[in-house]
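Take a look at the following structure, please.
Note that one protein chain is taken out, while the other chains of the complex remain in position.
Coming up: chain A.
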C-alpha cells in the first residue's frame, strides 16, 4: 500500500464506501468472496465428499475468500434451504452444491430467486436452452483413472481375477467398471473382472459383504465406485487383496496393499474458478475435463507396484496426457456378445455416446440389471 492518504482520496473512498454500502451485500463481493460448499455425506469419508472438501480446503487457503461448508445435506428441500441459508445468513455469492441429485429440482428451484449468485454444480447437466445462465456444470472424466488403475491391477493379480464393488448400474459407474477391466487386459487379455452392485451409494454393510464375496471368489485386486471407499479398501486389504482407490487417496487405509487410485483433482479446478470470479470474470457454464486437463489425478504408486507395472502405467499415462486417448475402442463386444465398437472405431473420452452406457464389456462378470 503506497497510496498516500490525502483529503481527496479520503473523500473519494468514503463516497465509494457509502455507495457500496447502499448496494446489496452480495454485489461487493469482488475482493471478499464468500464461497459455500455443500456435501451429501460426511466430508471425511475418504471418498466423493472428501475429494470435494479437499478442493474446498484449497479455496480456503486463498486470500480474500471465506469458505463455508455443510455436510450430510440430503437431496431434498434440505439442500434448497441450505443454499438459501448460505446466501441469506452468510452472504455467499458462489455456491458449489456437489452432489449429483442437487441439480434437478433443487438448484433449478433456488437459482432464479438469487440472480446475483453463481451456482456451480458437479455433473454435466446444465444446458443453455433449458437452464439459467447463473448455473454452471463442471465435470471430470474419471474413467481413464480406472483404466490406469486396471493396468496396475493387471500386473498385480495372480489369479487373473479382479473385482469391482459398484453402487448402481448407471452409465458413469459402468464406464468405470469397463475401464478397469480394459486397463487390466492391456496387461493380460485373459483377466476377468467380477462386479457386485450394492444398490446404494453408501451402504457400508453391503460393501463389506460384497468385498468379502469377491475375495472368496479369488479376486486379488479390488476397486470400487461407491461414495465412501473406506470399507471396501479396509476389508479387501484385510483379506489380502490389493486395492485400487477411487474418488480420493485411500493409501493411508491400506498402505501396503494400495496400488494407486483415481482421484478427483478439485483443488485445481476450484481455485481456478474462484480466481476467475475474484478477477471479475465469469466461469464458463460448462466445464469438463479428464486426466489430461487436470480434473483427475492418480494417487502415487504404492510399494506393491512392480517395475514392469510402473513402466506401463507411466507410458500409458504419458499417452493420455497428450490428449485424444480412447479406452472404449474396437474391436469390442459387451459381455453378452453384442458388438460395441467395430475394428477401428473409437469413442473419445468426451463422446456423448458414453454418457448413456448400459453395457458391461466382454470379460466383466456381472449384469447391469
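The definition used in the following text is that a residue touches a chain if its C-beta (ideal position, glycine included) is under 8 Å from a C-beta of that chain, and two chains touch if they have at least 3 such contacts; residues count from 1.
Simple rule for what comes next: contacts and distances are computed from a predicted model.
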So which of "Beta-ketoacyl-[acyl-carrier-protein] synthase III", "ABC transporter permease", "Tetratricopeptide repeat protein" or "Sarcosine oxidase subunit gamma" is the UniProt name of the chain that got left out?
"ABC transporter permease"
From A:120, A:172, A:235 or A:299, the answer for touching the chain not displayed is A:172
Which one, A:82, A:241 or A:285, makes contact with the chain that was left out?
A:82
Name every residue on chain A in touch with the hidden partner chain.
42, 68-78, 80-82, 84-86, 88-90, 100-101, 105, 123, 168-172, 199-200, 355-356, 369
